[in-house]
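All protein chains of the complex are present and in place, except for one that has been dropped.
The chains carry the letters A, B and C, assigned in the order they are written, with residues numbered from 1 in each.
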Amino acid sequence: MIRDEKLIFEKSVEGRIGYSLPANDVPEVDLEVVYPGDMLRKTAPQLPEVSEVDVIRHYTNLSKRNYGVDSGFYPLGSCTMKYNPKINEDIASMEGLAQMHPLQNPQTAQGNLEILYNMDKYLSEILGMERVTLQPAAGAQGEMTGLMIIKAYHMHRLDSKRVKIIVPDSSHGTNPASAALAGFEVVHIPSDERGCVDINALEDILDDTVAGLMLTNPNTLGLFEEDILKISRMVHDCGGLLYYDGANMNAIMGIARPGDMGFDIAHVNLHKTFSTPHGGGGPGSGPIGVVKELVPFLPVPVIEKVDDYYTLDYDRPLSIGKVKSFYGNFGVILRAYSYIRTMGSQGLKAASQTAVLNANYIRKRLEDLYDIPHNRICMHEFVLSAQRQAKNGVTALDIAKNLLDKGIHPPTIYFPLIVQEAMMIEPTETESPETLDNFIEIMRDLAIKAQENPESLKNAPKETYVSRLDEVKAARTPVLRWKK
Amino acid sequence: MIRDEKLIFEKSVEGRIGYSLPANDVPEVDLEVVYPGDMLRKTAPQLPEVSEVDVIRHYTNLSKRNYGVDSGFYPLGSCTMKYNPKINEDIASMEGLAQMHPLQNPQTAQGNLEILYNMDKYLSEILGMERVTLQPAAGAQGEMTGLMIIKAYHMHRLDSKRVKIIVPDSSHGTNPASAALAGFEVVHIPSDERGCVDINALEDILDDTVAGLMLTNPNTLGLFEEDILKISRMVHDCGGLLYYDGANMNAIMGIARPGDMGFDIAHVNLHKTFSTPHGGGGPGSGPIGVVKELVPFLPVPVIEKVDDYYTLDYDRPLSIGKVKSFYGNFGVILRAYSYIRTMGSQGLKAASQTAVLNANYIRKRLEDLYDIPHNRICMHEFVLSAQRQAKNGVTALDIAKNLLDKGIHPPTIYFPLIVQEAMMIEPTETESPETLDNFIEIMRDLAIKAQENPESLKNAPKETYVSRLDEVKAARTPVLRWKK
Amino acid sequence: MKSSYIPMTRQQQEAMLSTVDVKSLDELFSAIPEELRLQKDLKLPEPLSEHELKKHMNTLAQKNSDTIGNTCFLGAGAYDHIIPSAVKHITSRQEFYTAYTPYQPEISQGVLQSIFEYQTMIAELTGMDAANASLYDGATALYEAALLASRYNGRKEILIARSVNPEYRKVLYSGLRYSGITVKEVDFYKEENSNNKSGTINLEQLQDHISKNTAAIAIQSPNFFGILEDIKAVSHTAKEVGALLIAVCDPISLGVFESPGALGADIAVGEAQPLGNPMNFGGPLLGYFAVKSPFIRRMPGRIVGETIDSQGRRGFVLTLQAREQHIRREKATSNICTNQALCALAAANYLSLMGKEGLKEVATQCINKSVYTYHSLLEASQVSQVFEAPFFREFVVRPKIKPNAINEALLTEKIIGGYDLTAEYPELEGCWLVAVTEKRSKKEIDDFVSKVNSICQGGIIND
Partner (left out) sequence: MKSSYIPMTRQQQEAMLSTVDVKSLDELFSAIPEELRLQKDLKLPEPLSEHELKKHMNTLAQKNSDTIGNTCFLGAGAYDHIIPSAVKHITSRQEFYTAYTPYQPEISQGVLQSIFEYQTMIAELTGMDAANASLYDGATALYEAALLASRYNGRKEILIARSVNPEYRKVLYSGLRYSGITVKEVDFYKEENSNNKSGTINLEQLQDHISKNTAAIAIQSPNFFGILEDIKAVSHTAKEVGALLIAVCDPISLGVFESPGALGADIAVGEAQPLGNPMNFGGPLLGYFAVKSPFIRRMPGRIVGETIDSQGRRGFVLTLQAREQHIRREKATSNICTNQALCALAAANYLSLMGKEGLKEVATQCINKSVYTYHSLLEASQVSQVFEAPFFREFVVRPKIKPNAINEALLTEKIIGGYDLTAEYPELEGCWLVAVTEKRSKKEIDDFVSKVNSICQGGIIND
């Protein structure tokens, strides 16, 4: 690999340009006159001065130091790194859809509004919900929106004592964080020995101060909460609402629906389940669906269809307001829309079935060499523990770094927090049996090496552009920007 | 680098698909009935059975084993590997221009015809010619077309004894090859001690059997043929025509014109001079311009403009006919059109000036450590000789392979044939001084190593996906296709 | 069902089922209570092939009037700037767009370094000490800033200028609704005020409202009306009571205007969509977030830091993660997880391409062209002046007829007109907010002005 250590700033040469703009063709304003006082900038921002070829090469070279789904296997649990069909990218780039201003007169945006309206319908059907808002920009924002709806609902009922949100100890960090932001007190409940919500513990907590329960189902151990109907009855009986964290929807599309399970609100991550690429950290999209009773609380605007004409309805007195500018991450929604339209109901179901089969296949083929805390049929992912290997000094982190050298993106490690040395493996349906087998062989090989020659696994990665990085140094003495 | 040694065929799994087609919605034909006898295929072609993700990953991984202009410096002499501006790619992908059938009614293709017509005008102006045909798909086809015009011209004058085409010994292989294909006898003339056409030798050859002379100017040594006016007079005086191989036009855009030099026909490689990417071996585009007298012989169709309406003129009795289907490589022409329109006359001139300065800069900074057979001010490229290094056992090939390990594409080697251990260096104008300096330092370093430790240079490349390949084996026992 | 996206063949499926030791796909789902298992297909349209999908989407696009075929004078929070072609070519590299958040730094140096560069550029533009890796949009960035401020000084009141983008204010209200933090609006100087119709924040009213309970003042400059606020003055006011100053700034404008950092802002946030990102019908956008040093460890979202690898070579990692939800859970500074990394990459690409000179040129052209448009409109006397202070890229006028009527008429001329302020600002009834970026040519502007004039002349009087 060719080393090019420079930042784009370090490639700057005074007077070089990389842009091409139309010449100014109107009278020039004298800036000093129009903007008196302190208004004008005294020193120009230190932006790089580089040419187009510099920029293209710089970022092309950077891209080569990055690993994406198109590079290879990416079994990053909870993140559903499935292959992103290329046609969806083309659709999202269509000028007639993308080059639109959000505040255009709706009459000039009927195509886009139709897409949003239909997307609401499709997701409502998939989730088993009454209506969906596409406004949230990611899962976490979906959660926050959902929790605000829960709050608004209770407040509207003048039931102001409901201050608690229950989350399982296996829940994703965004769940308690969102609950806190929505003004709730967060109560954690433990998982039982089967890896599911501990019903007795839940029983103990439930009272009229509980606003709701957040649940991922299948949960972050990849296990379906078998008692879900009981749980939802219990929560409902005490007056609480159920929130569904849909990050794991990829297990059950077309097979079961959160709405039918008793959830009142559900989000789905389009950037997971619906194959929109993750962009190296976003943009995503986290629509939420709600049951009929909660529709009045949805953020504005809601898209309505009147006689084949689509409108933006802002006149919704009970709405929680707006959680984001405009109507959500339309560019991401377009990709998901394309995905749903090309998969159809059978395609989505096949995706979930295959995702689940793939996860179980890996589980079965690793169960002899790794500990699997809850070793039964899993959904689309499962969590193994490298505890056995850790006894020899080979941690989940070491295993992850060794996978890098084999050209595989490691599973999620050290999550969920309730499993020691956790490795959360989610293969998704878009990976072929050969890819799974290759991963399995490597994992088996690593387990054997961890037994026989643990030292040999401590120095990985060796094949990557950089070797193990000093994260402690980064946090202790933060260098967050380049300076000359 | 992750090794994935398999061919796409070796990834095939029976029954897997990578396509998505509309369902057949018309009555099905019984193939056996409609196509009786031997018509239908007995065994299906062994095409791979793979999914979309397999294909994307396979070819994405292959791409990583390839080096393009966007990867880094590419001073491949004679090939003008300049940076290809991205906007040109966007223009070439515009559906309204590209998704056109060539035989559409001209009235429905006025936009495309206008582009072709204007491109003819622009190139005519740049070359100093009367008209241009855009039909040839590459330089070599331009040559062939030009030579056919020369032939047609002489034949039309009933001057059938002109059977010879003169080419310098420094000429590109396509020149003699094209001449032979056009039915000429090829006569090579030597270069003089200054690296230019030997005027005396030319004098000796010229007689009434000479149909024409082909010349690259600047020639393949990167030197301007100073006696060009004399040469063209001499050739014209004896009744011959002059053909300009425009592969080296990047030296003189807006500075001098082949037409003014006395050339009668000139081609230009859009995939060199006009920044269209080379596609790993094509497609290219090799338009040729001709002087007024030769216009009647141009291939059909010629695009004409009548009252702002563009038509395809096929009714040209003296035309040599067609050299290629339709009107040339339109997709490539679009990119070159965009380039000319964004550069304008001053931009093109600045490009040539900078290309020439860059070449001279490298020449100056390497002249102490390498032999430069004709060491004077060069045009956009120059040829050095690794003879001094070869004495220590380090050949031009070794130097080239060592450059690979430094992330640089090597210069053209062993061409032109008249220079021993030739390395033909063409930096182009799109390379920054820093890039040139980096190359110079590496070349200097290699020269020193060749002196001090020649052995250390014999095993390169080491950093590439494969090491030196056995070309002899490949040619002796050719394996030209995969078999199960 | 065969799908080109699912590589498993029927035969392979059977082999795998037997490895897993189940008889059927259904058996894999036996943990799901019988009554929950769907007995019929989801009601979704029949699947389309690629080609059919493309045709379908083309049909939908034809029901739109896009900003390519129509000339856009609409801004109000999303801007139609020129985007260099190279940007999309970079963000289309699969290594960037198909990657997840860079949890494994050794194979994520591409994204990490690009974010580090983006953070540097944002810090440079805003005159701040550090910036995060991005937030969803300008509106949520303002919300996060307000939260930070309140947590920092423990105060529970935010003062916000009414001249801040109404969408931002709405998102702020919703977000803070159950947080115990209250928000008060401060008016702007307008026509009724004979001494000052600057359109900037009413400093007297600000003085009236501010107190020791004020966690922060939030202003926008250029504000929603395009008008530059006196950040320095407001910052003094804030400092006097120990409140923080949150400045919402347009990043393009910072090519010519003094940075909020230099003028005393503690936190700078805003919408960075104008930096190389298309308007995308409003999303994805790109929220930037930058702070002075005291607030670095309180920032929301991802942050990339420089470090070294085991061989001492420079490298980049996600850092200061102790602030984040996956570690701190309910005590995290924010719940944000997925952000807008690819849009940040586009912004970094854009700023690299434009560079020092280019960004200034863009900003200057926006000024030249908007000023030219403004004066051309005023000259013909079909619109009248509303505010008096200098503006950037966008301005308010009051046309003789209703803005909506003008807009409707302009549409038939393939022009997307300005923003009607009536609904969000009843006090500015009949006022029209017009944006003119560097993308508009003189010809387009002249055409716009002449059409506006003739529409106003022929139209119904705006009373």
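The criterion applied here is as follows: contacts are C-beta pairs under 8 Å (C-beta built on N, C-alpha and C of every residue); 3 or more make two chains touch, one makes a residue touch a chain.
Small disclaimer: the values here were computed from a predicted structure and weren't measured.
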Inset, instruction - Give the residue, chosen from B:104, B:200, B:420 or B:456, that touches the chain omitted from the document. - result: B:104
Inset, instruction - Out of B:31, B:318 or B:448, point to the residue that touches the absent chain in the complete complex. - result: B:31
Legend entry - Interface with the undisplayed chain - residues on chain A: 13-23, 50-54, 56, 60, 85-87, 89-90
Inset, instruction - By the contact definition given up top, give the residues of chain C that touch the hidden chain. - result: 4, 50-51, 58, 68, 82, 84-85, 89, 92, 94, 353, 439
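The working rule: only the chains that are shown with their structure count from here on.
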Legend entry - Two or more partner chains touched - positions in chain A: 16, 20, 52, 54, 56, 60, 64, 70-71, 83, 85, 87, 342, 430-432
Inset, instruction - Scan chain C for residues touching two or more other chains and write them down. - result: 3, 5-7, 12, 49-50, 84, 86, 88-89, 94
